[in-house]
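Here the complex is missing one protein chain, while the rest keep their positions.
In order of appearance the chains are A and B, and numbering begins at 1 in each one.
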Amino acid sequence: MWSQIKTAFSMLAVFTVLTGLIYPALVTGLAQECFPRQANGSMIRRAGKVVGSGLIGQPFSDPKYFWGRPSATLPYPYNAANSGASNLGPSNPVLLSEVRARVQALRAADPEDRADVPVDLVTASGSGLDPDISPAAAFYQAARVARARHLKLSRVRRLIARHVTGRQFGILGEPRVNVLKLNLALDRMR
Amino acid sequence: MTGNDYLQVALLLGVLALLVKPLGGYMAGVYEGRIAFLNRFAAPVENRIYRLCGVDPAEEMHWTRYALAMLSFNLLGMLAVYALQRVQAHLPLNPEAFPAVSPGSSFNTAVSYATNTNWQDYSGEATMSYLTQMAGLTVQNFVSAASGMAVLVAMIRGFARDAAATIGNFWVDMTRSTLYILLPLSLLLALVLVSQGVVQTFSAYRTVPLLQPLHYRAVRQSGAGQRITDAGDNPVTEKLVRKNQLIAVGPAASQVAIKQIGTNGGGFFNANSAHPFENPTPLSDFLEMIAIVLIPAALCYTFGSMVGDRRQGRAIFAAMAIMFVAMLVPVEHFEQAGNPLLAKTGVSQTANALQSGGNMEGKEVRFGVVNSALWATLTTTTSNGSVNSALDSFTPLAGMVPMGALQLGEVVFGGVGSGLYGMLVFAIIAVFVAGLMIGRTPEYLGKKIQAFEMKMAAVVILIPPFLILVGTAIAVMIPAGRVAAANPGPHGFSEILYAFSSAAANNGSAFAGLSSNTPFYNTALGLVMLFGRYWLMVPVLAIAGALVRKKKVPVSAGTMPTHTPLFVILLIGTIFIVGALAFFPVLALGPIAEYLKMVAVH
Partner (left out) sequence: MTTASAATRSPRHALVTRSILRRALIDACAKLLPQHQWRNPVMFVVYLGSILTTVLWIQALAGHGEAPAGFILAVTLWLWFTVLFANFAEAIAEGRSKAQAAALRSVKRDVLAKKLAAPKYGSTTTTVGSSQLHKGDVLLVEAGDVIPADGEVIEGVASVDESAITGESAPVIREAGGDFSSVTGGTRVLSDWLVVRVTSDPGHTFIDRMIAMVESARRQKTPNEIALLILLVGFTLVFLKTTATLLPYSLYSVRVAKAGTPVTITVLVALLVCLIPTTIGALLSAIGLAGIGRMLRANIIATSGRAVEAAGDVDTLLLDKTGTITLGNRQATGIHPAPKVSEHELADAAQLASLADETPEGRSIVVLAKQRYGLRERDVHALGATFVHFSAKTRMSGVDLNGRQIRKGAADAMQAWVEDRGAQYPPEVTRLVNDIARRGSTPLVVAVDSRILGVIELKDVVKGGIRERFSELRRMGIRTVMITGDNKLTAAAIAAEAGVDDFLAEATPEAKLALIREHQKQGRLVAMTGDGTNDAPALAQADVAVAMNTGTQAAKEAGNLVDLDSNPTKLIEIVETGKQLLITRGALTTFSIANDVSKYFAVVPAAFATTYPQLGALNIMHLATPQSAILSAVIFNALIIVALIPLALRGVRYRAVGAARLLRDNLLIYGVGGVIAPFIGIKLINMALVWLRLA
């Protein structure tokens, strides 16, 4: 019995070193060597300065920016140090009222548009950090952004079209638009 | 579902089918020690480990000894993870200076990782130091998976060996599983994931500027972290501004790779695989899904190969694949149909070229409905339990399927090792009833199924429903259990039921609205995870020990074939009857009631 425990203990020690220290260190070494940008958070640099992560969304509420997905992170939205979803059940009245409020906010910012709001624009994402919105959600906001920035609608729409990431290899995932990158591009339009 | 949705599902199943045979054959070779390449180049490392730990690799174990070795190793692992969490503040690789984890949470997490459950009552990026994530959680991701595989291999030997006394050597099976299967696959996957954007660094969290500063209201807190309230006992809020975003990073890729390959599922970050740093692109999503189901599926082939009849493995695989598709279809359907309550809010939930539509609450745009539903089904039919979307926000019937998959005992692919050994227990029961129906003492793979095997098989199928139903009953009877539910009505009931289902099935996914980091849930779910794992593993080993002694009955025309479509149907029927019948009433009070109420309102 005692020798059994001793064996178990030594095995645990060996595997802790092997899989808990050597393995992550090896992966880190290789990752930093081969994919340093990705391994460190896929940061976007403008003029040598980091302006955000291409994978982590940021909160927007100004009419002149495209808004991203609602975020349910605590204590404030898009808290990238505490990711999470709303976990509201589909039948939860709170969900219904939040969606209604978001639709209201969008309509208030652009009273002329009576089209149905794309669902991803009024529902919280799974991570609370979703960097993307659907192309439909981007085009839905085009008129508001164009007006706020005094740009021609067609220009804004073209900008969106350029920022649509298609399905990977034409099959995987869904078409999407990275909100931060789109807004950075907007800021550079004059 | 759109045409492209079908294509994505078909691609996943197609790639999986292609990989099953080579990996399954390789694993059979590993356990039988006949991979020439490994024997030449890797054996010295393996033997060195044995020498270091005083293991005689040639020693064959009786099932009781095998079980004892497995249990003692797992127990020590649990203690190590517990200790590591409690003292992480004093250890290196803690750039965010996280304090010690609370005892209750530490216990829950230690049990959770050792049992291959990876239930998380904590938020990874706000709780665990890098060292805890690596030397505690990542290690358990490897060895708990390897333990499951070892128990499965022991059971396969019970069928394969003819009138023998022993079922192999736990240390050898565990070491080979880790060294030759889990480690190489994880290394490969980790690097591919990094290329897609999964972070892998030891540096501290990054601060980046916000393009638009964030103004928000928050409850004012005193210095001691207490909420400050006004005279009317309402919380006092204050206006705050943030100009920066603190982005959590860490050695995530190495842990994410093994959490998928070992069907563990515990996220490096709180949002788990919905987090862009764990699962940044549709390709990473696809590869992680393959990784989740790869070993459980390939083990079917390993099984067929080791018992000397590949058709047997194929039949089991077919049963799993059919059940998987049968479960996937309703999830996809109900999620794509969207939330009926949002129909009148001026929201467009229909799919078109510019949006995936459907029920997007809790989902990420890059995955849309199809990959979220696919992921949810995959991770709950296997014992993975990672999530790339919030299951709590799934529409009722779509959420019921993952819950049902847990309650069926996670045998559709299932956990690495545990899925197949659970499935084989169901096969034993199916064979027993069917065997009677053809007028013979039932036998499976030439081994007669008699009273002792039935007794152990009955224990295996009895324990999970017992843990789930009784656990949920206790939780809904006491205030500490009831208050944790975040959602009202039957959905809150579903949250509690899901938690116990997940813990008993060692899955780890959650209807995450449930506030489970409380003394009651930490203890109750911890115990359920423990019993759900070892109360099954030990009887399974007992079955292996009993079977291995039996003489193989030669096949004749009177033998019930267990590789035919008929047997596949029978097996599925047995799983459905045993699983679904036990849970139908309780599901009626949760998701079914919620669904019918929603439809009625609509």
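By our rule, a contact is a pair of C-beta atoms (placed from the backbone, for glycine too) under 8 Å apart; a residue touches a chain by one contact, two chains touch by 3 or more.
From a predicted model like this one, the values you see are computed outputs, not experimental measurements.
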| item | value |
| --- | --- |
| Touched by the hidden chain, restricted to displayed chains | B |
| Which residue of B:A164, B:A473 or B:L527 touches the chain not shown here | B:A473 |
| Which of B:A434, B:A503, B:L530 or B:I543 contacts the chain that the document leaves out | B:A434 |
| Contact residue for the chain not shown (choose from B:A58, B:V241 or B:A557) | B:A557 |
| Residue of B:A36, B:A58 or B:A451 touching the missing chain in the full complex | B:A451 |
| Contact set of chain B toward the excluded chain (per top definition) | 429, 432-441, 446, 449-451, 453-455, 458, 461-462, 465-466, 469-470, 472-474, 476-477, 482, 488-490, 492-493, 551-554, 556-561, 564, 566, 569-570, 573, 577-578, 581-586, 588-589, 592-593, 596-597, 599-600 |
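Keep this in mind: only the chains that are shown with their structure count from here on.
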| item | value |
| --- | --- |
| Distance from chain B to chain A - Cα centre to Cα centre, in angstrom | 26 |
| For the chain A and chain B complex, residues of the former touching the latter | 3-12, 14-16, 18-21, 23-24, 26-28, 30-32, 34-35, 38-43, 50-62, 65, 69, 75-93, 95-96, 99-100, 103, 107, 115-120, 122-137, 139, 167-169, 171-176, 180, 183-184, 187 |
